[in-house]
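Here the complex is missing a single protein chain, while all its other protein chains stay put.
Up next, subunit A:
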Amino acid sequence: MIRGVIIMNDQGKPRLVKFYEFQPMEKQQELIRSIYRILCSRAENVSNFVKVDSLFGPDVRLVYKTYATLYFVFIFDSSENELAMLDLMQVFVETMDKCFSNVCELDVVFNFNKVHTILDEIILGGQVLETSSSQVVKAVEEISRLS
């Protein structure tokens, strides 16, 4: 199961926070800070996986990737395939790219509820819902049309 998805910038400011297991707000902020600290201290040219069982419990890992000024973070447990999470993140980013045509941090900031809609079409309740970015784009466009 995917436990959470976080987008934050290189200053540690959260840009999108979604936990699939409820976390009280104080705890959320604490987790974001801890994760930011971990990511900051990662050297370059190391693997994208970090064990975070101290924050989330046994066998929980996160995968992260940097795109321009943004960190993308997926937190997941041992029932997920690490390498597939990396691909899923790619799907997420590609979809945003299509929706915003060359996504940048500002797009995420000012359209954070659209980003939520995109994410909700990819992951539901911590499970992978859809992996085709064109399908996701189609669904998001339908929703925009209705709103």
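Rule of thumb we're sticking to: contacts are C-beta pairs under 8 Å (C-beta built on N, C-alpha and C of every residue); 3 or more make two chains touch, one makes a residue touch a chain; residues count from 1.
Operating definition for what follows: contacts and distances are computed from a predicted model.
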Options "Cyclin-Q", "Cytochrome B pre-mRNA-processing protein 6", "Protein kinase domain-containing protein" or "AP-1 complex subunit gamma": UniProt name of the undisplayed chain: "AP-1 complex subunit gamma"
Considering the whole complex, not just the chains shown, which residues of subunit A touch the missing one? 14-18, 20, 22, 25-26, 28-29, 43, 45-51, 81-84, 86-88, 90-91, 109-114, 116-117, 120, 124-125, 127-132, 134-135, 139, 142-144, 146-147
